[in-house]
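A single protein chain has been omitted from the complex, and every remaining protein chain is retained in its original position.
So, chain A:
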Amino acid sequence: MTPQELVIRMLPPFGGWLALAALTLPDASPLRAAAVAVFLAAGPGAAVVRIGGPALRSRPAESPVDRRDPDFARHSDLLERLMLVVFLSVGVVLIAATVLIAGHAFSGQRVLLALTVLTTLAAFCPPLRASPPPRTRKGSAP
């Protein structure tokens, strides 16, 4: 594992623990708000996308026929990953908060702690590998 991979893997849980530590700051402090907001908006999604990324990208996405830049598809994929990081984070936050409130076990700290623990566990999961490409018969088009 390269240092860069290690940073990408550990950044989401670090963000979660940092947000938890920020709760010791005074109420409504900008630093506290920023740490919490950044983790809730990107942390859980980044952890999920790191695990599922290779498998999710195993097949090319739809792209326009008029693309002229060879990097166009790559940049669209980057955009897609960014969207998934944010939207999966938002989705997971909505679901976690709903589960806790439906179970009468709601508190802000519990929501943050649950997401931080899940993100930390996710950091120890290896990325899902892409399924091998389908076998093609000799002479057939790939």
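Everything that follows uses one rule, which is that a contact is a pair of C-beta atoms (placed from the backbone, for glycine too) under 8 Å apart; a residue touches a chain by one contact, two chains touch by 3 or more; residues count from 1.
Simple rule for what comes next: contacts and distances are computed from a predicted model.
J.: Leaving aside the chains you can see, what is the UniProt protein name of the one that's missing? Options: "ATP-binding cassette domain-containing protein", "Branched-chain amino acid ABC transporter permease", "Phosphonate C-P lyase system protein PhnK" or "Glycosyltransferase".
T.: Checked against "ATP-binding cassette domain-containing protein", "Branched-chain amino acid ABC transporter permease", "Phosphonate C-P lyase system protein PhnK" or "Glycosyltransferase": the hidden chain maps to "Glycosyltransferase".
J.: Out of A:L6, A:A21 or A:M83, which touches the unshown chain?
T.: A:M83
J.: List the residues of chain A that touch the chain left out of this view.
T.: Residues 19, 23, 26-29, 32-33, 36-37, 40, 52, 55-56, 58-72, 75-76, 79-80, 82-84, 86-88, 90-95, 97-98, 100-102, 104, 106-109, 111-112, 128, 131, 133-134 of chain A touch the chain absent from view.
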